[in-house]
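What follows is a single structure, written as structure tokens, with notes after it.
With one protein chain removed, the remaining protein chains of the complex are shown where they sit.
We just call them A and B in the order they show up, numbering each chain from 1.
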Amino acid sequence: MTDPVLEVFELTKSFGAVAASDGLTFSVKRGEIHALIGPNGAGKTTAIGQLSGEIQPDSGRVRFDGQDVTHMPTYRRAQLGLQRSYQITSLFPEFTAEDNVAMAIQAQQGHSFQFWARAKRDASLRQPARLALGRVGLEDKANIKVTELAHGEQRQLELAMVLATGPTMLLLDEPMAGMGQSESLAMMEILRPLKGEVGILLVEHDMDVVFALADVVSVLVKGTVLMTGTPEQVRANAEVRKAYLGDED
Amino acid sequence: MTLVLFLEQTLNGLQQGVMLFLMAAGLTLVFGIMHLINLAHGSLYMVGAYVTASVTMASGNFAVGVVAGMAAAGVVGMAVELLALRRLYGRDHLDQVLATFGVILTFNELTKIIWGAQAMFLSTPEWLSGTVEIIPGAPYPAYRLFIIAIGLTVGLGLRHLIVNTRLGMLIRAGATTREMVGALGVDIDRLFTVVFGIGAMLAGLAGAMAGPMLAIEVGMGEKILILTFVVIIIGGIGSVRGALVGALLVGLVDTFGRAFLPLIMRAFFDPATADSVGASMSSMTIYVLMALVLIWRPRGLFQAYGG
Partner (left out) sequence: MALQFSRRTVVHAIGLAVMVTLPVVADAAGNPFLTTVASRVLIYAIAAVSLDIILGFGAMVSFGHGAFFGIGAYVVGILTHHAFNGSVVPFLPGEWMGTTSAILQWPLAILVSGFFALIIGALSLRTQGVYFIMITLAFAQMLYYLMISLPTYGGEDGLNLWERSHLAPFDLYDEQQFYYLTLALLLAFVALTRRIVNSRFGMVLKGCKQNEPRMKALGFATYRYKLTAFVIAGMGAGLAGALAANHTEFVGPGMMHWTRSGEIMVMVILGGMGTVVGPILGAATLLMMEEVLSQYTEHWMVILGPFLVVVVLFLRGGIYGWLVGQTPEQDREQGDD
């Protein structure tokens, strides 16, 4: 139970002259909430992109659940249980909230080369979808179109979608981006019970969230990991303060 | 196949390439900067041809005709931009394709109304209708050399404009950071209209020069439009350098294909069949070229805004 679910070795990615990832190495244990923090431009989103498969690294390796997935396309990783949420909300705008979650569930139920039965009446999709919405508190918004949801509700929907798939590991890119205080607290309460069940790599700016949720913190500076430790260790570390916490207003 | 023949076809390919470049430069700039797919670009070429023909025949002076053709295309282009196309910026490509398709239909019909449905023919002006022995032993039409010369001059001028002038800097900036340019106090709408106008004039120039070589008729715009799109796709949308490389590549491949495929086919078929098969195969070559390029490089050869 304590073997790593995600291992990252020496990931390197450059865009022109800029090295967004420079020998990135860390690992996430099963069921662990692992926060990834760092100043702006440290390369957090690029890192997530390489883990999800949307960006191809120049060199290095990624192992997920015992398999080398470095060059595996995104959709295959998702099928294996590695799911990602987005910092900038990425939903299906014309679908309802329930449709969105049903889509996520459908992806996990084998192939979709079914042409006859109506998908919107398929209980094996709709029921779990409603349950997932309930988990994040969006039950009564099930039939509302995404474009009519408030920003906070859309962020909740993002989370509901990835949770509904029963993932082995989640890559959460600033899940609370743009949310107010109470909404963030609510979301933390949804994430907290996942400890022990689902490995989570959490990219976050909000230090309160990090200290409340994370088991382990890795500090990313200029594309490489400066240090990894418990939240307290990171808070106390002088170099980290200088590189990061010191710059924060 | 002799060296002389080869050189002649190379020059032909260059000439065709240069014409395509004039068309492609405008189209790729408009796409790269305003993100507008403009199917009506071919119509501006047609306007250039028709106006040049009419003015030349009326005035007896080709140079005047060409200037008139360019000006007409530029003015018409900017008018269409102001009235209709400007609403399409930011719309999805499908909307743009359809709306500009509608513009083509309108222009074609208006042309028929003004000039009639019969094709027009313009003869090569006196002072350009001779030959030059640029290849020893093989006199080459002066008019085609003229086109190559004009095209290369325009190419250099365009490069100078983009790299060395303030307008060029705005164009390059507008391509990457539209809002920033606007925030700096530049009238972005006017910039777009100017860019569009430049593209339109280049198309008009191409049409003007094409006059003496082709039948001037409704539908000539669509034929060259397709080739132009092939050029910018191969070259990479938004890249003027790509437009040049793509245009020369397409011009040469097409010319060599037409010249030599029928000959090659004679090894397999009788002369009559060979010619007919060769002719249509050569029509296909540039599409095959484009398909191959896209399979290898799904976004064309050069990145946008490569200058």
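The rule we apply is simple: a contact is a pair of C-beta atoms (placed from the backbone, for glycine too) under 8 Å apart; a residue touches a chain by one contact, two chains touch by 3 or more.
Keep in mind that this is a model prediction, so the values were computed, not measured.
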Practice problem: Would you mind spotting which of B:Ser59, B:Ser276 or B:Gln303 touches the chain that isn't drawn? | Solution: B:Ser276
Self-check item: Residue touching the undisplayed chain, where the options are B:Met19, B:Val47, B:Ala68 or B:Val103
Solution: B:Val103
Quiz item: When the complex is taken as a whole, what residues of chain A touch the one chain not shown?
Solution: 52, 54, 73-76, 78-79, 83-84, 86, 90-95, 99, 102-104, 106-108, 112-120, 122, 145, 161, 165
Quiz item: Hey, which chain B residues sit against the chain that's not shown?
Solution: 31, 37, 84, 87-88, 93-95, 97-99, 101-110, 112-113, 222, 226, 229-230, 233, 237, 273, 276-277, 279-281, 283-284, 287-288, 290-291, 294-295, 298-300
